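Just one protein chain is left out here, and the rest sit where they should.
For subunit A:
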Amino acid sequence: MQMDQKFTDTTWPAAPEKATLEGKNKYLGFWLFLGGETVLFASLFATYLALKDKVPNADAALAKDIFDLPLTFVATMLLLTSSLTSVYAMYHMKNHDFKRMQAWLVVTVLLGAGFLGLEIYEFNHYVHEFHHTFTSSAFGSAFYTLVGFHGAHVAFGLLWITSLMLRNAGRGLNLYNAPKFYVASLYWHFIDVVWVFIFTVVYLMGMVG
């Protein structure tokens, strides 16, 4: 089968991301990679929990002092919605509707960028209002590392999805790029799941002390 073969709506396979051996390998390999990423974040969560509120002196900021739930709630909603819109994009990918897929991916990227913007604002706020910095305490180091790792994943995901959209803008879907879009959306869901845990473990558990 030619990888860049042209498809119509009727010849497009039901699971285009797994229709070729290369696609099947990518699909499986990426799930495995996410397994490794899970352990990576688990290690960061464990470190955070061990160092939560561990500060050098009584003046240093603690979790219950700094977090602002309304702001985090808005950020959470943005990211959760972006996960939903990436599902819409994949729905259209499976229906061989390239234009709608691209449109939903644009929405996904915009929501992701909004989340990232809020996170940058939030970090800036903590540094200037509470002198809660990366170097101020073990708590600060653990907080910025865990949440920052997630933020870096979001930033990488934005670059990835954007470059996929730009690269394929002129040529539509085929069995070569369908798995690429699919694993990028898997990655985006993964980022979303990690955030659900961050929201719970860092922010909600932080608010209650």
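By our rule, contacts are C-beta pairs under 8 Å (C-beta built on N, C-alpha and C of every residue); 3 or more make two chains touch, one makes a residue touch a chain; residues count from 1.
FYI, contacts and distances are computed from a predicted model.
Visitor: I notice the complex is incomplete. Of the names "Cytochrome c oxidase subunit 1", "Heme lyase CcmF/NrfE family subunit", "Sugar ABC transporter permease" or "FAD-binding protein", which is the UniProt protein name for the chain that's not shown?
Guide: Its record in UniProt gives the absent chain the protein name "Cytochrome c oxidase subunit 1".
Visitor: Hey, which of A:N25, A:N124 or A:T200 is the one touching the hidden chain?
Guide: Candidates A:N25, A:N124 or A:T200; residue touching the omitted chain: A:N25.
Visitor: Residue by residue, what part of subunit A touches the chain that was omitted?
Guide: Looking at subunit A, the ones touching the missing chain are residues 3-4, 21, 24-25, 28-29, 32-33, 35-37, 39-40, 43-44, 46-47, 50-51, 54-56, 134-142, 145, 160, 163-164, 167, 176, 180.
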